[in-house]
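Removed: one protein chain of the complex. Kept in place: all other protein chains.
Note that the chains take the letters A and B in the order they are written out, and that residue 1 is the start of every chain.
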Amino acid sequence: MGAGHAHKLYRHGHSPVHALPPHCKLAAVLCFVLVVVSTPREAVWAFALYAVLLAAVAAVARIPAGFLLKRLLIEVPFVAFALLMPFVVPGEQTELLGVSVSVPGLWGAWNVLAKGTLGVAASVILASTTELRSLLLGLQRLRMPPLLVQIASFMIRYGDVITDELRRMSIARRSRGFEASGVRHWGVLAKTAGALFIRSYERGERVHLAMVSRGYTGAMPVIDEMTASRTQWAYAGALPLTALAVCLLGWTV
Amino acid sequence: MHVPDGFINAPVSAVAGVVAAGAVAVSLRGARRELGGERTAPLAGLVAAFIFAVQMLNFPVAAGTSGHLLGGALAAILVGPFTGVLCIAVVLLMQGILFADGGLTALGVNITVMGVVTTLVAYALFRGLTGVLPRTRRSTTAAAFVAALVSVPAAAAAFTLIYAVGGTTDVPLGKVLTAMVGVHVLIGIGEAAITALTVGAVLAVRPDLVHGARGLAAPLKLRVHGELVDVPAPAAAPAAPRSTRKVWATGLAAALLLAGFVSFYASASPDGLEKVAADKGIDEKTQEHGAADSPLADYGVKDVDDARLSGGLAGVIGVGATVVVGSGVFWAVRRRSTPQAPVTRTTESV
Partner (left out) sequence: MSLPSAPVPSLEVSGLAYAYPDGHQALFGVDLTVSRGERVALLGPNGAGKTTLVLHLNGILDAGAGTVRVAGLPVGKRDLAEIRRRVGIVFQDPDDQLFMPTVREDVAFGPASAGLRGAELEERVTAALRQVGMEEFAARPPHHLSFGQRRRVAVATVLAMRPEILVLDEPSSNLDPASRRELADILRSLDVTVLMVTHDLPYALELCPRSVILSDGVIAADGRTQDLLCDEELMHAHRLELPFGFDPRSVAVPRP
């Protein structure tokens, strides 16, 4: 599924990163994140190198820095949490800008921030260079159970339809002068949720009828075959392999 | 706010991943039974889309804060535990890959905590309660309330267990988190209230669609504006045989025991990161997510040294009990429900 949606996830483009088969990209991102998570937190320089690696990929994919940074906001709640760490974790204290903070707390905060941010950045690059639809095909290619892929693909197909229904119901509520402002309005909102569930379920039943009417017997027909060449795997592998080298250095140095 | 990368160390993340994969594999089989073979994909997909959408429905709490449904308990009660696990797992997977919400390496942790534990605890409690309480709509709603209420701290306990084993930093958040007890309790209660009200709303219109209350609905037929709705065959909703009451009672006792542990435990580890995040002026988008998740929130244990141990113990017992209760209930349910629910209704949309 193309760019679109209410959420602008995918950035259309023709970069080498866009062109890679989705399952290669998925595997590469997963391996990269695994490597990052396994790196010792003390190897600060290693995380800097990871960041440089990701920046290079983003540059090749022609993703503007601003776009990437904006999407990183998703982890803000965690930043808030990480910032608390130096103050609440017990242990050796040190002075930082005149405030007494704990050393293990600082390390903990650094650890979560660095690894979390790199993980989010890698996922963002993946999502902005791969169409939703290809991501699903990629997951299927990576041996995710077909039923799970089907469920995910229905979720994506109908996510917008159902969110739209929710929006219409909200407009209908507000048109009649209702504005949810507190706990006493939960009943009304829950009725909305209940009605939404019934509509969703009934739509599921109708979709099933439509599928069966076109010959569905439980398995999705193969419409697009996807293959990746050795070169493509090599391209995709560049990121996690370089990261792995950095990680190993981090353990030894 | 889902667990990001780097929060739980790699080995424990991997173990959680295996647990999650196993649970999903079991659920894939179970869901076919719950929804009926080839109907599984479209129905579960639409329910997942529903959960995804309903997480965007903000419920105002007070003073400008708002929370939203996590949906685990709701999904379990409405469509059954297996489908519930599947739907939440798919939602989490998509959130992780598309929105980078929750780390990819933490996907196992997220699915285990928010999908599996929430759903199973809620469903076990719900079935236990509905088995013992009189079969009325009111008690079904009440059971939904309790189930959702307990499921949130249960997830928190499960998370704490995982954190105790594989957390990358010792965080005695006791002091800070205690200050946020109010917010967190509100979230649990909020989840419960909204789940119960939503279940009640569905019960009022399409009682047959509430999986956890199928025994409740007498076969009935609705004719609304020419829409002719045939509701399930009696076969799909057999009255519980007397003998299973004992199973329910046992399940309930076990679940209450679990609830006791959990609440004892949860009181030490409340959560309110949401509140903190909101206070820091995070924009609406983040708030949507920020207001979310208790599980993550409750990583704290009051005083690490022994509290962590006791927390872990409580977690172990809690999870163990959940597994026992869960399997007991599933066993009973499987025996009870007829293997296949055929297409029993059709809409006359003429």
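What we mean here is this: a contact is a pair of C-beta atoms (placed from the backbone, for glycine too) under 8 Å apart; a residue touches a chain by one contact, two chains touch by 3 or more.
Here the structure is a predicted model, which is why all the values come from computation and not from measurement.
Novice: Given that one chain is not shown, which residue among A:Ala51, A:Leu73 or A:Leu209 touches it?
Specialist: Going through A:Ala51, A:Leu73 or A:Leu209 one by one, A:Leu209 is the residue touching the chain not shown.
Novice: Among A:Leu26, A:Leu126, A:Ile156 or A:Ala228, exactly one should touch the missing chain; which is it?
Specialist: A:Ile156
Novice: Considering the whole complex rather than only what is displayed, give the residues of chain A touching the chain that is not shown.
Specialist: Considering the whole complex, chain A reaches the absent chain at 1-2, 4, 132-133, 136, 153-154, 156-158, 160-161, 203, 206-207, 209-217, 221-224.
In this section, only the chains that are shown with their structure count from here on.
Novice: Quick check: how many Å separate the C-alpha centres of chain A and chain B?
Specialist: Whole-Å distance between the two chain centres: 22.
Novice: Mind pulling up the chain B residues that touch chain A in the complex?
Specialist: Touch residues, chain B against chain A: 1, 4-7, 9-10, 13, 24-25, 28, 31, 37-50, 52-54, 56-57, 59-62, 69, 74, 78-79, 86-87, 89-91, 93-94, 96-101, 103-105, 168-173, 175-176, 190, 193-194, 197-202, 204-206, 209, 273-274, 276-277, 280, 282-283, 285-286, 289-290, 304, 343, 345, 347.
Novice: Chain B touches which residues of chain A in the complex?
Specialist: 7, 9, 26, 29-30, 33-34, 36-38, 41, 71, 73-78, 80-81, 84-85, 88-90, 104-105, 107-109, 111-112, 114-116, 118-124, 126-127, 132, 135, 145, 147-148, 150-159, 161-163, 165-166, 180-183, 185-187, 189-198, 200-208, 211-212, 216-218
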